[in-house]
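Missing here: one protein chain of the complex. Every other protein chain is in place.
The chains carry the letters A, B and C, assigned in the order they are written, with residues numbered from 1 in each.
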Amino acid sequence: MARKRQNQSIRNDFFEDIQSALGYPPDLVCRSLFVREEQAVHCVYLESMVDKKTIDDYILKSFTEHTFAEGEAPRSAGSGFLREVSFSDPYEELREHAVKSLLAGHCVLADFARERVCLINVTEPRQRSIDEPKSESTIRGPHEGFTESILTNVGLVRKRIRNPFLRFEKMSVGSQTGTTLLMVYMENLAPDSLVREVRGRLSAIRTDSVLESAYVEEFIQDRIWSPFPTLTNTERPDVVAAQLLDGKVAVMVDGTPSVLLAPMTFFEFFSSPEDYYQRADIATFIRWIRLISFFTAVFVPSLYVAATTFHQELIPTQLLISLSAQREGVPLPAFFEVLLMEVVFEIIREAGLRMPRAVGQALSIVGAIVLGQAAVEAGLISAAIVIVVAITGITNFVVPVYSFGMSQRLLRFSFVLLAGFMGLFGILCGALFLVAHLVSLKSFGVPYMIPASPSKGADWKDVLVRLPRPWLDPNRLPGYIRNLKRKR
Amino acid sequence: MISRFQFYLLTINYILGTTLFVLIQRLVKQGGQNAWFMPYWAGGFGVLVGLFWILLFRHYPGRSLVQIPLDAWGRPLGTFVSVLYFLYFCNLAGWVLRNLSDFMNGTIMPETPKSVFHVMFLLVACYTVAQGAEAVGRLNQIITPFLFFPFWLVLLLATVNWDWERLQPVFHSDLGAILQYHSFLGFPYMETIALTMLFPLVKQGAGRPFLLGLWTASVSLSMTLFMIIGLLGVERASRLTFPVYTVVQEVSIGEVIVNIHAIISVILLILIFIKLLVLVYGASETLRQVFRPQTRWPHFLALTILLSAMALSIYENPIQNGEWDEKYTFIYDSFFVLLIPFLLLVTTWIKRTFGKRTKRRMS
Amino acid sequence: MLIFHILLVPLIGFPVLGLLRKKLYRDAAVFGAVSMMGYGLWFRIVNHRPFIITIFIEKMIETFVA
Partner (left out) sequence: MTYRYAAGVFILMMFTALLTACWDKTEMNELALVSMVGVDIDPDSGKKTVYYQIINPLSGTSARGTPGGEQAPVYTYEISGSSFGEIKSTIYKMLPRKLFIAHSKVLLVSQRAAGQGIRDIVNFIEMQPNGRSSVPMLIVDGSISQVMKTFTPLERVPSDAIDSRLKLLIRNSLLAGKHIKVNDVIERMEKSDTIVLPMIAATSENPSSNSGETAADIDANQNNFIIGGGAVFRDYRMVGKLNDAQLVWYHLLNGDEGRHVRRFQVEGKQVSMELRLVRMQRDVFRQSDQPSVRIRLDLQLSATWANEFVPRSRAEVKRLEGNLNRIIENESLAFYQMTRERGWDLLRIRDLLRKQMPNHPDIDQAAKNAKVTIEVATRLLRTGSMNQPYEGTG
């Protein structure tokens, strides 16, 4: 009797309760089917999250067309998709379960005949198609990019590494958002200590929300006060695959195409997987270009300031005469000129990002050329400054990783300040400080400046040059990864 | 922990540190055409002194220079000796800083107050030292190629002014004068005692890289002297304040390669910085090992205040410094470098023999 | 002169107070001793009567030798 009453009350309240728990959302659909006489099957789902075709074609059809025998499960629902919860469970738990599943895109099927609730996964999250990542475009190589759906992303990685040792570990982070994280690594390649370290850091995250992988990055990076990223992020599955094959660990976050990769060292920011899609000599040349442009982007404005305001004897005579002719009548000190132009340049760049694309392009060109030209004509700044700022601005984009480019900008400004106060000496102090910082930095226990220091001679083979692949060991891993493995 | 190779590089750069600035002129004045020979015998002496320290450190594995007196002579006397070493390191660091600011004032920034240079370098040095000995070793390792190659490249470029005749006649002048210049033993060779603070941290033993570094530094010093004499001639090299700087200043190849002396100033400044790093490390480690404070940063602040003051009160003018160098360097240095370690070694031996005897008697 | 005190007194005072409040007496003593040495030297420098260390050591050596 009691059971009957409970059944009855569930029938009455269950859907009402679910609706009120979710706050009567407009996309909540309740459908009732009469199967045998009055014994109804109730089906509830969030319209926006599910694949309605699946529900219609397989679940509901199976109820209407076939009559279930007693104790028989719906045939169409595959084993992985189905979880059953019995009515005999505490009601609270049942409801909680149902709400959670609904939010995850499941369909809740209350089968009163068999006194159980079936939770069937019919998720089809709204997602865009796989296309080329905007921020990391390449000439040669795959043009696929990750999407916001984590399952698609897993598929994109699997497609590249068909290997049973590829491991995905699932975690859930964020007390409010409940975001799914996947820690990805190759069990046979990634060192245990590294995997343990990443797992430990990930599980130590205490936060309410994770909307992008940057949230996670901030929690698991090694040092907060550093302009240098100790993890990299990418939207390209081929990059992730390449790094996983180097024994690294990737962290995928549901809802964002950027995947985190750890550990990263300083010199790895100058090499990109595209290097392997090109001829070795060209790739080496490009790596050098990247290194040079890193130094240019960081040091050129400050060196200009130092040379023109403190150490004029360093400038060749003819250049000095022409520079000082340009400076005739310019009101601002060279230091402020550079600072002003750098700030203006950053503003233009930021505005160009936010603007609608068509306008943005026009703005950046107009801003850069017209503003600079006009300022020179008006005698506000000297022409050389425009060149300096333009060079640094362009070289800034050469580094393949965007977050590393950002750190260059910060460094550039601090170096300009130092040069403005103390000339070459200031730059030198700043550079020494920078090196001291870099050598003390670690990324998941890996020294950031490896292989420069601590030095590993053999590792240079793939840092400043890229040797042709046949010359490299086919089972090669980066030296530090090998070290970590050996330490185990 | 730092590797042997890092320690080797550190030793070289430590010795070359201020030597390339300050000493070249005095060496040429003393040795004439044959000044390039002086680093060899002074380096030989340095190696002997190094062997002597290694002998001492054999008895106290894993202990640093200031912990040894504590072990050998007990807490009160040991603390006193360690404080003396602390002051010695501070004094040397002050000296290094003062050499730096003299150079900067004398060449590229004549009007900037000296303390600006001191404080800036100290801030950076304290930051580096606070990251630990590993950071010191690695920083030096990363920077060394940027010192080595440009330095020799610039000197090679300078060979457009080379003249073999400046080096003749070979070994004619008074060799006795070369041997008499004892302050060269004190600075830079005996000052390497600050490096012994890092001895226990070197993986697989510090002795060999230390001695090797001493010898390499002597060879490169000798080569530098050789080049300076061939490029400037004895007459000018013995009178100019910073001969290395002047050599490079006078290089001009075509219209493009002029004014490359900035490179040499940067190299010299970095070398000085590395020497400062080791000294600051020595001083702060002494404080830490002897007094065992729980905090780190306040003591670096205190060191900065003390060292920046010391740098200004080392000497009044370079003339007085020259006099000090000729008369007192050797005595002053040998007190810390020879006398105290010798006494330590003697007490260790005595303790050991007596200890053995008492043990035997006990059994 | 005034600038010197304004700069150095808080620089030494605050850490000492902080260390005392944390009951790190030994740290406070070490810090105080080292920084007071510096303070003394600085004081004489600012007064244009610097305490020249090498001359002091020279005198010590002279008396010791004599």
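Brief remarks on what is shown
Here is the rule we go by: a residue touches a chain if its C-beta (ideal position, glycine included) is under 8 Å from a C-beta of that chain, and two chains touch if they have at least 3 such contacts.
Since the structure is predicted, the reported quantities are computational estimates derived from the model, not experimental observations.
Between the chain not shown and the residues B:Thr128, B:Gln249, B:Ser265 or B:Ser313, the one that touches is B:Gln249. Residue in contact with the omitted chain (choice from A:Gly105, A:Gly255, A:Pro333 or A:Gly367): A:Pro333. From the options A:Thr152, A:Thr207, A:Thr309 or A:Asn483, the residue with contact to the chain not on display is A:Thr309.
From the options B:Arg4, B:Arg26, B:Arg98 or B:Arg236, the residue with contact to the unseen chain in the full assembly is B:Arg236.
In the full complex, chain B contacts the hidden chain through residues 106-107, 109-113, 115-116, 119-120, 123, 165-166, 168-169, 172, 232-233, 235-236, 240, 246, 249-250, 252, 295, 297-298, 301.
For chain A, the residues touching the chain absent from view are 308-310, 312-313, 317-318, 320-330, 333-335, 383, 421-423, 425-426.
Simple rule for what comes next: only the chains that are shown with their structure count from here on.
Chain A and chain B have CA centres that are 48 Å apart.
Work out the mean CA point of chain B and of chain C, and you get 25 Å between them. In this assembly, the C-alpha centroid of chain A lies 52 Å from the C-alpha centroid of chain C. Residue ranges on chain C touching chain B, taken from their complex, read 8, 11-12, 15, 18-19, 24, 26-27, 30-31, 34-35, 37-42, 44-45, 50-55, 57-58, 61.
Those residues of chain A whose C-beta lies close enough to touch chain B in the complex are 310-311, 313-316, 318, 422-426, 428-429, 432-433, 435-440, 447, 449, 452-455.
On the chain B side of its complex with chain A, the touching residues are 3, 5-6, 104, 108-109, 112, 116-117, 120-121, 123-124, 127-128, 131-132, 134-135, 137-139, 141-143, 255-256, 258-259, 261-262, 265-266, 269-270, 273.
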